[in-house]
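Quick one: the structure is below, and I'll ask about it shortly.
With one protein chain held back, the other chains of the complex are shown just where they sit.
Chain IDs A, B, C and D follow the sequence of writing; residue 1 opens each chain.
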Amino acid sequence: MTSLIDRRMGIFLAGLFVLTVAVPIGNLAFEGKVVPSYIVSLLGKYLCYALLAVALDLVWGFCGILSLGHGAFFALGGYAMGMHLMREIGDRGVYANPDLPDFMVFLSWDQLPWFWMGFDNFWFASLMVMLVPGALAFLFGWFAFRSRVTGVYLSIITQAMTYALQLAFFRNEMGFGGNNGLTDFKDVLGFPLQSDATRAGLFVCTAIALAAGLLIARAITTSKLGMILVCIRDAESRTRFMGYRVEGYKLFIFVVSAMMAGVAGALYTPQVGIINPGEFSPANSIEIVIWVALGGRGTLVGAALGAILVALAKTLFTGWFPEFWLFALGGLFILVTLFLPKGVLGLIEDTFARKKKPAPALQEAKA
Amino acid sequence: MFFLRACLLALLLPLFAGPASAQTPEFDALVTSLPEGSYSARGAVVGAIALTGDPRAEAILTALLDGTLGVIEATGQVVTLTPAPADALTGAPVPEAEAERIRVNNGLRRDIRAALGILTLSDPDPAKRLAAADAAFRAPDAAQYDLLDAAFQREEDPAVKSRLAEARAVAILDGDFPDAEKREAIDVIADRGDADAQRILTPFAASADPDIAEAATAALGSIEQSRMLWGYAQNIWYGLSLGSVLLLAAIGLAITFGVMGVINMAHGELVMLGAYTTYAVQETIRQNAPGLFDWSLLIAAPLAFLVAGAVGVAIERGIVRHLYGRALETLLATWGVSLILQQSVRSIFGPNNREVGNPSWMSGSFDVGQMTVTWNRLWILIFALAVFAVLLFVMKRTAVGLQMRAVTQNRPMAASMGIRTNWVDALTFGLGAGIAGLAGVALSQIDNVSPNLGQSYIVDSFMVVVFGGAGNIWGTLAGAFSLGIVNKFLEPYAGAVLAKIIVLVAIILFIQKRPRGLFAVKGRAVEG
Amino acid sequence: MSVHLLLDGVSRSFDGYKAINDLSLAVDKGELRAVIGPNGAGKTTMMDIITGKTRPDSGGVWWNQTVDLTRIDEAGSARLGIGRKFQKPTVFETHSVEENIALSLKAERSVLATLFHRQTAAEAARITELLELVRLEGDRHRPAADLSHGQKQWLEIGMLLAQDPELLLVDEPAAGMTDAETMRTAELLRSLAGKHTVIVVEHDMDFVRALDCRVTVLHQGHVLTEGSLDHVSANPEVIEVYLGR
Amino acid sequence: MLDIREIDVFYGAAQALRGVSMAAHPGRVTSVLGRNGVGKTTLLRAITGRQQIRSGKMEWEGRDLSRLRPEARARAGIAFVPQGREIFPLLTVRENLETGFSLLPRRERRIPEEVFQLFPVLQEMMGRRGGDLSGGQQQQLAIGRAMVTRPRLLVLDEPTEGIQPSIIQDIGRAIKYLRGRGDMAIVLVEQYFDFARDLADDFIVLERGQVIRAGVRADMDGDSVRNLLTV
Partner (left out) sequence: QEETIKVGVLHSLSGTMAISETTLKDVMLMLIDEQNKKGGINGKMLEAVVVDPASDWPLFAEKARELIEANDVDVVFGCWTSVSRKSVLPVFEELNSILFYPVQYEGEESQRNVFYTGAAPNQQAIPAVDYLMAEEGVERWVLAGTDYVYPRTTNKILEAYLIGKGVAPEDIMINYTPFGHSDWQTIVSDIKTFGSAGKKTAVVSTINGDANVPFYKELGNQGVSAEDIPVVAFSVGEEELAGLDTTPLVGHLAAWNYFMSVDTPENAEFIETWQTFIGSEERVTNDPMEAHYIGFNMWVKAVEAAGTTEADAVIDALPGIEVPNLTGGTSVMLANHHITKPVLVGEIQDDGQFDVVWETEGLVEGDAWSDFLPESAVLTSDWVELKCGNYNTETKTCGGASN
């Protein structure tokens, strides 16, 4: 069977390592002259997206579950962390209420709702970051996979799920700050979020989480279980006839993926400073799919690369040509699909491969 | 409020003894005082003007209502502004005056309309009399009782007469009349059995007089009953009409996605193009041939079909055809297309809403019993069903439809049967896109015409197609209407937000029971 | 000998069409049984019912006289030891030929077991052995998608054997094979009998003859007749609806 | 006639056909024989345009075939019964048959009587979805569907696969009948040797993508050809 760290994974992890070392040093040692502070958070955000993309690739690329609702798991992880950060504010809120976050004060809540209990503890919150998305994925998957909901039907109900959650989180009655979400965080584990050192620390944590996520994903997909996932993707019914309980496999990978997405969300919240129901929007989840497709589905590293690339393009384009950037981004998507059938990663690898030996062109008749 | 007005009138009335006293200086004084005072005080003045019965009253009040009555600040002279400035009282032309329009607000407008009602109660045109009775009904005023009663007595047109009876009844209820008359009035009102009746009678249920309270309560009870039944009917209608909108938005997708299996994220933008085509057509008509405005939608529909269809063909030829067999990648590419289309429209037409008007035959509403049916919704329902029927016919009954289905099920084999797959693919996608364009024409009548128009329908459209069962056009129909109706029955209880959430959760649960949608294609054919 | 598989008055209709109609059939442990019958007689549907793919409308299906197969799904039946080769070859196209076999090997099928699975030497040897048997050793690293139709048939047979099931349901194994290979397949199946119970569906009478076993003739979802091949092919009704003159 | 000369076909880097030549004439059946994976299907895919040839020449009725798209070849009178049937699963049996109408002039758009004479079961199942049919029924439908287009070249890839003996006989009779009409060339890939020998006027045997034997029916008697097909 294939080795855990192949060439592409090796190169990517090496690059990530260099980044992890260089960025904080460049920022802290030179007081933001070499690497400006905002670049640190920006890169941190990209890496969160990358981890989220890896999570989606795990279910979509390998098991054929096209989740159009993965943003929900990301957002739930983000909210779990956001709730902790809100509790950390303590009585430093505008109303100086030691128990209630500001939004609860001005909407006249008189006590903290039960589901906020425990979130003042960092470790409890960290657990919830994985447990809440995991539990939702389990519940959702338990029903859907047993009922053999597949293909577009599954995709659309995942979309319905995230859309329903978005509407629910919009409601102030839910106790999550309505559409403003959770914001105005002060510090995490006592480190002020506005300090460069904390930001660098969060960046490093994110890089480590991404590396870990990639390795876990790689370990899973190169195992026999990973091969079965591919069987399910390609011929689900046939897999059943071989004695594999497809729903169990799907549930496993879906929950693992959701937890990974939750971790990505948890790291995202302190770095961007806000978590709000917009993260649940169907469009956001579609964008995740697009990262993966653009990077190269079923390659893990490609997914991560795709996320970083699209996010980078968005950052640059919205600044360079604020009025026309959608043309650029839309064009990019079209060109990639038309000319890079194996995604960006495919292009990179083909370019290197071609240098070594010319690969014979694929001569498939156009039907 | 009514009380206040009644008092004022009581004070003013003796000054103007009867309708005979035309051309009085009092009338002039009243008109001159129109520009001053609070809106409610001026409302009283308007009432007084009407009761003078002065022949100029109607013209002056109409001008006030239309906003063509002005005042020259310096002199306080009241003037009519159209066609040319003229003294409101004498009609003498006023040369180039700095006239200020006299402001009216809602309350005042209501008073004017009521006053005009009084003045037109004896108009020879029954339609005007009906409107007058209506106005009196809407603005109950005990002071008008005599006029209404007189009008009622001499009225011969049955429709107007019954409306006058109601107007008289509300006037009775507004004033100090004997209990017996009041109870009779309550019966008259109760016979209407509608929301207006409910509105009028509700205060009397708490009347100090037990008889009146009882009569009102009983009347209200029966009104409540019939209103509840009508309420169900109304909800079904709302559901059907929401369903028709969903159907229109989704039906093009039922082709491109349901039949062809292309995840077309640009579907919403094709709908948007249809709406903008309608806008462009209306603008052209407004500028060049305003008389054709009522035809604008009929002209826009084929154009929208062609525009969106052509864009669809371009998308298919340029992008989608390279991706058959890579169905999911169409998602990426068409998302790109959707971004580009959105931004193109934003660049060309601007980011703001564009105004698309309702032609006269799509404006307003009519009542079926106690149910209000708006014309635009009714036409949209008819339109949606017509589009559906045509599409169904094309897909199921024509050679082209058969070829479309064959090509999407097995492209190489279809080619081997001699079907021009390229052509059929382009045609199919173009058809789906064109229908999206048609949806845009309809949606322009009820929603924003903005670059975001498409985005707001794309999620719902996919939901409908999948809920109904992808690949089944009937399923799309059933899906759209059932989601519409369920939504509309939930909304009054749960509110719009919760209703939507509940519907989404219901879809998720429903799919567990029927993993391939409402009208699932079953059997070996799909399981392979 | 005990009855390994028993179908007892099974019926199943699709949209009013009775594909299986009061079908009863008993197969003994270790028996080799051929099932023939006209196209559309219900042979494949019968296999669908045995493996839990299709639920019968009525009637019972018993495994070892104790387990009710109508309550068991596809994976469950496979875990009981029922293996199946499909009429239309279905293999895992993106996996290599070797991986197709490896994934079919008899082994623990739970999620955790597969997550931590490491291939043993015995497994590797078994894979090679099977590949040689189905003559695909030269293609072992090719993606299964690249195989020709007949090669896929062979791969499926290899996958079936790898599962080492107690009961083999073999739907038209000889289709698309040359005459010589057809005989080899018959030979193979015969060699399995005894240790395994085998039910074969085939339209090739030479093949059925080579199997040299009891033959059941299905017609319109019902057993028409049963017996040796000579016996059933003498039946005028079988000649009428199936063999032709 | 169909005239194929020295064609090479590749799947990616792998060569599936090497310099294959063959011909098919109206009124004659040409059988293509060979073991699994030797390239029979590939040859038919090349003829029907599903696979491009890298080099060589392919002519049909004097026209160069190699540049035509699959549908143009169908319109040029070439009909295909593919291996694996390729029924349109969600179309009814009737609709499956009617897909053949698209290349017919409007007044010829009907299903030939022979189809139902040959395969009466199709008549019974007209309203059923093709994908729901049994394997053998689908095979019959695939052949019937090809006949609807009134081809002048009929290309059959293992048409007897999965079909009950009596109908195999019928198919044999049908092919003979079509041959007998004299206006149709038939290319038949078949593993069932006796069936092929019974029908073939000409034959070729493929081995690893190459023609290793070609001849007329008389050459097939005896075991020499049969032996080529065993391992």
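Rule of thumb we're sticking to: contacts are C-beta pairs under 8 Å (C-beta built on N, C-alpha and C of every residue); 3 or more make two chains touch, one makes a residue touch a chain.
Note that the structure is predicted; figures quoted are calculated from it, not measured.
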Task: Touching partners, among the displayed chains, of the absent chain - done: A, B
Open item on the list: For the chain left out of this view, which of A:126, A:147 or A:180 touches it?
Closed with: A:180
Open item on the list: I'm checking contacts with the chain that's been left out. Which of B:122, B:162, B:372 or B:512 qualifies?
Closed with: B:372
TODO: With the missing chain put back, which residues of subunit B would touch it? List them for me.
DONE: 1, 38-40, 67, 103, 105-107, 109-110, 113, 138, 195-196, 198-203, 234-235, 238, 241-242, 245, 342-343, 346, 350-355, 357-358, 363-365, 372, 374-377, 445-452, 455-456, 487-488, 491-492, 495-497, 500
- [ ] Provide the residue numbers of subunit A that touch the chain removed from this figure.
- [x] 36-38, 41-42, 45, 89-97, 102-103, 105-108, 167, 170-172, 178-181, 183-185, 193-194, 272-274, 276, 278, 314-315, 318-319, 322-323, 325-326
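Note that in this section only the chains that are shown with their structure count from here on.
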- [ ] Sort out for me whether C-D or A-B is joined by the greater number of C-beta contact pairs.
- [x] A-B
Task: Cα-centroid distance, subunit B relative to subunit C, in whole angstrom - done: 65
Task: Sequence positions of subunit A contacting 2 or more other chains - done: 237, 367
TODO: Would you mind listing the residues of subunit B that make contact with two or more other chains?
DONE: 412, 415, 421, 523, 528
Open item on the list: Can you tell me which positions in subunit B touch subunit D when the two form their complex?
Closed with: 399, 402-403, 405-406, 409-410, 412-421, 471, 521, 523-526, 528
TODO: Report the residues of subunit C in contact with subunit D in the complex, numbered from low to high.
DONE: 14, 17, 37-41, 43-44, 87-88, 135, 146-151, 153-154, 172, 175-181, 203-205, 241-245
Task: subunit D residues touching subunit B - in the complex, by the definition given at the top - done: 48-50, 69-71, 73-75, 79-80, 82, 86, 88-91, 95, 98-103, 129-132, 145, 149
